[in-house]
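All protein chains but one are shown at their positions in the complex.
Presenting subunit A:
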Amino acid sequence: MRHLVRSVPQTCPGPSSHLSPLSSAGRQNYDLLVIGGGSGGLACAKEAAQLGKKVAVVDYVEPSPRGTRWGLGGTCVNVGCIPKKLMHQAALLGGMVRDAPHYGWALQPVPHDWTTMAEAVQNHVKSLNWGHRVQLQDRKVTYFNIKASFVDAHMVCGVSKGGKETLLSAEHIVIATGGRPRYPTHIEGALEYGITSDDLFWLKESPGKTLVVGASYVALECAGFLTGLGLDTTVMIRSIPLRGFDQQMSSLVTEYMASQGTRFLRGCTPSRVQRLPDGQLQVTWEDPSSGKEDTGTFNTVLWAIGRIPETRSLNLEKAGVHTSPTSQKILVDAQETTSVPHIYAIGDVAEGRPELTPTAIMAGKLLAQRLCGQSSDVMDYENVPTTVFTPLEYGCVGLSEEEAVARHGEEHVEVYHAYYKPLEFTVAERDASQCYIKMVCLRKPPQLVLGLHFLGPNAGEVTQGFALGIKCGASYAQVMRTVGIHPTCAEEVAKLRISKRSGLDPTVTGC
């Protein structure tokens, strides 16, 4: 039987009553204390230190139920963006290995070794942990590897892995504790037998035949690269894929994945996970439409059903910081200030923010600059570009078609679209059926671009460039006057001419 490793740091004893809320004179250890050493926290801390403040960062990784833990850097570096993109790359390289013979390379199909990849990825992540520690040292930011919780509005108590306590106080406190994957604890066996993205990137052995439960970008990205690496992968989706994203694009994403061999179980929810004598996992699920139950056997069950903010063990009520009753995220205003004037929250833990590294970083830097009196600029969360790194990548910036129609009304929205074929797919004889672009605009001249959606190779690289245009308020008229770079996929964005309204065939032909 597997033992669940769970370390539960003791919470600090409450402050003795003679410790009153600190005034700005005298007893503060730091100008700025940042709780959470991830994308947002580190960016904020380093910026403030650079501007001359005395800064401390506390970071602590509560091991996953499976026992996985990692170093400084937060989700992005350790169990998010970085290892995700590297494994996605490994999967893409598998595709290139298959393309290569078409281009003249004499190579038979080759198998993939998870352990080689995992070791390389994990080594890189560890080098980044190290890099972050060195950076903090260079910028003279004090770093504590302790689990923090509030004692009162200006004081935090941190407990190390070994149980040692440290009291820290600061004039300003930034909460950047991020989030962790949610477990469906109401499902029997979910906690004991399932893993999450926290564990996937640190597995030393291949996960084998995997069931991914969820429809988030995490679920689809993971299922995507697992399939690409040659593993038997099934995705179980309760309702719709990529909720919150443009739904036409989302279904093209899953269509492509299905064409590449990922199996989809739509409209199903798991009810039970059991372990079989041979070590495999048996999952039972319900299909509400038929009312029937079904089972399947897998080596690994990966829960990717959403993330919950790390606020529960912070003792926020001791500081008077309010959270949303529905999401548990910390409520903030446009300046990232919480309900307590000198306490702020950035990144995934803050309510209403995009859960993205670059926005957390930018918000953290701007916050530091404001706190140091260097600027009054506030973070602009509008038109933030992002990319879902599924096997066929989906980059987007601005509004989905549904959002645009909801906001402006269908008669006031014009959508230009195109199905295109990347040149590189031709010789490789790859199916480009889902390579698609659409630009959602206002109908009224000059036709302001409301949203851009690109499905295809290198979507992140393509979308980044056009995000600048949208930030500058580009109109469709300006897009039409932008000359393309040939031959690329990106140029197809500048060549969009067919509107959905016209009903004409949006397939790009010829040169």
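The rule is simple: a contact is a pair of C-beta atoms (placed from the backbone, for glycine too) under 8 Å apart; a residue touches a chain by one contact, two chains touch by 3 or more; residues count from 1.
One rule holds in what follows: contacts and distances are computed from a predicted model.
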item: Per UniProt record, name of the chain withheld from view ["AP complex subunit sigma", "Mitochondrial import inner membrane translocase subunit", "dolichyl-diphosphooligosaccharide--protein glycotransferase" or "Thioredoxin reductase 3"]; value: "Thioredoxin reductase 3"
item: Of A:Glu192, A:Asp232, A:Glu402 or A:Glu491, the residue in touch with the unshown chain; value: A:Glu491
item: Touching residue (missing chain; options A:Asn29, A:Gln50, A:Gln89 or A:Thr337); value: A:Gln89
item: Option from A:Leu107, A:Leu276 or A:Cys472 whose C-beta touches the chain left out; value: A:Leu107
item: Absent chain, residues of subunit A that touch it; value: 86, 89-90, 93-94, 96-97, 99-107, 110-118, 120, 229, 423-424, 426-427, 481, 483-488, 491, 509-511
